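Right, subunit A next:
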Amino acid sequence: MNMIPPRNAQDAAYNFAYLDEATKRMIRRAILKALAIPGHQIPFGAREMPLPYGWGTGGIQVTAAILGPRDVLKVIDQGADDTTNAVSIRAFFARVAGIATTTHTAEATIIQTRHRIPERPLREGQVMVFQVPMPEPLFKLEPRLAETRRLHALGDYSLAQVKLYEDIAHQGEAGSAYNHPVMVGGRYLMSPSPIPGFDNPKLHNSPAIMLFGAGREKKIYAVPPYTTVESLDFDDHPFKPMRAPHACSACGSATSYLDEIIADDQGGRIYVCSDTDHCGENQGR
Partner candidate 1 sequence: MRAAIRIEALAKGFTLHLQGGIGFQVLRDAALTVMPGECVALTGPSGAGKSTLMRCLQGNYGADAGHIWLHHRGADVDLAAADARLVREIRRETLGYVSQFLRVIPRVSARDVVAEPLLARGTPRAQAEGRATALLTRLNLPSRLHGLPPATFSGGEQQRVNLARGFAPHYPILLLDEPTASLDAANREVVIGLIAEAKARGAALVGIFHDIEVRDRVADRTRDILPLEDAA
Partner candidate 2 sequence: MSAALLEACGLHLRFGAVRALDDVALEIHPGEVVAIVGESGSGKSTLLRVLAGHVPAQAGRVLYRDAAGDAQEIGALSEAAKRRLMRSEWGFVHQNARDGLRMGISAGGNIGERLMSAGTRNYTEIRTAAADWMARVEMDPARIDEAPRNFSGGMQQRLQIARCLVTQPRLVFMDEPTGGLDVSVQARLLDLIRGLVAELGLAVFFVTHDIAAARLLAHRIIVMRHGRIVEEGLADRVLDDPRHAYTQLLVASVLSA
């Protein structure tokens, strides 16, 4: 796809990156607080965005708040740059901010993502912006938010450990293939958003800044660079990142996270890298 594209022309009808400056300031303050307390959820005054809840409004607001004219933006949805949502959001920012966009992880300064972290290791100066449906890692176990706030304050996460115990007792392994909770900086339990467990290790000690935005729930949280991020487990049942035991049928990678695609009506299936940019790079494109 595109190499380094020219800067787009910003639509003058909108403020830079759509949000007004006061809103951006408010969101940046929330982001600063979030970075100061890694893994802790900061409430923020989410604005109405031109797409409904559940479509990434939180991620978009975070990106909008941090975007500058020299940024290069990549947007992926489950690893792919070319799905409808990724394309729409990329086009949105190209129009309201006039910034350069890319599909190459290596070139991006900001990467907004739904449910995946790119295969290529991130570097200092890059920012990941995650779209988060439910920021509260304990929600399924304790639906009362007042109570979860208290549990976080007390550092009382036995509930999550109990859930893990239950998974192992009933299924033989930790049941969350996605959104496996992590301890950040040894203090806060965090939902890494519905990324596959396979991607959890990429959060640990990363040179990049990780920002998480939940638009419907109106929360922002963050992991600053080089922070300890550990997936919840037991000493004798350590966390194992899981991927399908196949090679990508497009590029042959045996280490990337794979999507399973039904190829024909007989139930035949092929496995392809979920990260389209990575797959393309491997194929030498």
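Note that contacts are C-beta pairs under 8 Å (C-beta built on N, C-alpha and C of every residue); 3 or more make two chains touch, one makes a residue touch a chain; residues count from 1.
Inclusion criterion for the candidates: all candidates are chains of the complex that A comes from, given by their letters.
All of these numbers come straight from a predicted model, not from anything done at the bench.
Looking at subunit A and the listed options 1 or 2, the chain it touches in this complex is number 2.
Residues 150, 154-156, 158-159, 161-162, 165-166, 168-170, 234-237 of subunit A are the ones touching candidate 2 in the complex.
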